[in-house]
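With one protein chain withheld, the remaining protein chains of the complex are depicted in position.
So, subunit A:
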Amino acid sequence: MSIVTVQLGQCGNQIGFEVFDALLSDSHSSQGLCSKRENEAYQASCKERFFSEEENGVPIARAVLVDMEPKVINQTLSKAAQSGQWKYGQHACFCQKQGSGNNWAYGYSVHGPRHEESIMNLIRKEVEKCDSFSGFFIIMSMAGGTGSGIGAFVTQNLQDQYSNSLKMNQIIWPYGTGEVIVQNYNSILTLSHLYRSSDALLIHENDAIHKICAKLMNIKQISFSDINQVLAHQLGSVFQPTYSAESSFHYRRNPLGDLMEHLVPHPEFKMLSVRNIPHMSENSLAYSTFTWAGLLKHLRQMLISNAKMEEGIDWHVRPPLSGLPPLGKMSLNKDLHFNTSIANLVILRGKDVQSADVEGFKDPALYTSWLKPVNAFNVWKTRRAFSKYEKSAVLVSNSQFLVKPLDMIVGKAWNMFASKAYIHQYTKFGIEEEDFLDSFTSLEQVVASYCNL
């Protein structure tokens, strides 16, 4: 089943390009380490999901590009065309002359309604091209004005017009140090609006990916392009095809639907994060070998200790011993930041994947008390290797990973709001103090829900 991607703003368009590029170059890669027939099935499955075919055989991304400035969209279009492997549709983009000035309210209340019809028409045409349509993948940042403001507006419209289709928002969490002075305002407005209209928020933190680039990839001068490539790699390893069942060699038809059913059925718990392993530069990859046991042991410790990457994992964190009175243990584990999960999905790709043992993820102590591991944990597999890694594992987790960053952003925004800083920039475009208060309330509720697992 097909997914229509909506790329919004500078960030969304740049990442979108990298994602399509990663997906297509992986499916055409010769390093898949599997039979020709299996490779063909894998390619077909990937193409059906993200690309449509045109007469001359070049795949066209099922995507709609939206930005208020033409510069990034033009760059994106030409980069895709230059790749020769794929391209964007000719009439799939919408852009204007003037941006949103990092003001969420301008994107949401001015640009959004003004261009609603054109944007929704583009999306409708793209949806109609799909023989079988599964849902939307909406890529945006949450700190800026265009991506976040129009993104929230468009998601809301999609919820109204395609209420039965799935909606996953891919959100870029801004650097803690911040590029934009009002990024915390923009963030809380984006998150609280998306919590109402989206089915799942797949969140990537710029800080974490920056560290991966620096520590694991050994990149000295880190550019946005580097960061976006790491991000696209993570997304690709989630969305590339996997087998539909343990003993089956058929590829999963509706991974977006299956993923949501596994991870985000509860309306109060919609935040997902991704951890992958291994991740390294091409130079070191040549000298490394991996075992499934080793990879999964690291990935599990990354999950329970809330580590953002393979390096610097705190091995002292242990799941709370079930059965013991938790009083003394609790405080100890709190200090060590044990990360409680609601639901986890592990995706394994590569050689000997059938032999991989995921029992470590089925420990009831890892999960909240109201879900059994059999309901909370799933594993997807495929023998085909992803990208250049012979074996790789990725974890999509609905857990307490994001409670702390969310709490911090809400706290910072509240401090600014309490001193009424920059509020007039929002009220003049129709976002009242009442709307801010609503956003604070709903996000505080989210934080509380995640804390009380």
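Details
Here, contacts are C-beta pairs under 8 Å (C-beta built on N, C-alpha and C of every residue); 3 or more make two chains touch, one makes a residue touch a chain; residues count from 1.
Assume contacts and distances are computed from a predicted model.
Matching "ALS2 C-terminal-like protein isoform X1", "Ubiquitin-conjugating enzyme E2 3", "Tubulin epsilon and delta complex 1" or "Autophagy-related protein 13" against the UniProt entry of the left-out chain gives the name "Tubulin epsilon and delta complex 1". Among A:Leu8, A:Val110, A:Val180 or A:Met260, the one in contact with the hidden chain is A:Met260.
Within the full complex, the residue among A:Cys46, A:Ala92, A:Ala105 or A:Leu166 touching the omitted chain is A:Leu166. From the set A:Val58, A:Leu285, A:Leu371 or A:Ile423, the residue in touch with the chain omitted from the display is A:Leu371, counting the whole complex. Summarising the interface, subunit A meets the missing chain with residues 1, 131-135, 164-166, 254, 257, 260-262, 264-268, 368-371, 374-375, 378.
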